[in-house]
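Left out: one protein chain. Kept in place: all the others.
Let's look at chain A:
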Amino acid sequence: MSSGAAVPFWRAAGMTYITYSNICASLVRNCLKEPHKTEAISREKVHFAVSKWAEGKPQKPSNSPLTLSTSI
């Protein structure tokens, strides 16, 4: 089974299932033909601000890294 062999690889690379499935989804979207492609890719926009808290205070907020568009 191909998926059976693939599991340890992406898990070993520090990815969660969510990241893995998002990368797969992004690849599928890239396979679409033109009018549908831009529309589908527009659903990939990721924007939010995350800040970790320590000692009851927010740390410097970081905009989320665009893991999808940069990694592929």
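FYI, a contact is a pair of C-beta atoms (placed from the backbone, for glycine too) under 8 Å apart; a residue touches a chain by one contact, two chains touch by 3 or more; residues count from 1.
The rule is short, and it goes like this: contacts and distances are computed from a predicted model.
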Chain not present in the shown complex, as UniProt names it (candidates "Rab GTPase", "3' exoribonuclease family, domain 1-domain-containing protein", "Transcription factor bHLH" or "ATP synthase subunit gamma, mitochondrial"): "ATP synthase subunit gamma, mitochondrial"
Missing-chain contacts mapped onto chain A: 1, 3-5, 7, 11, 16-19, 21-22, 25-26, 43-53, 55-58, 61, 64, 67-68
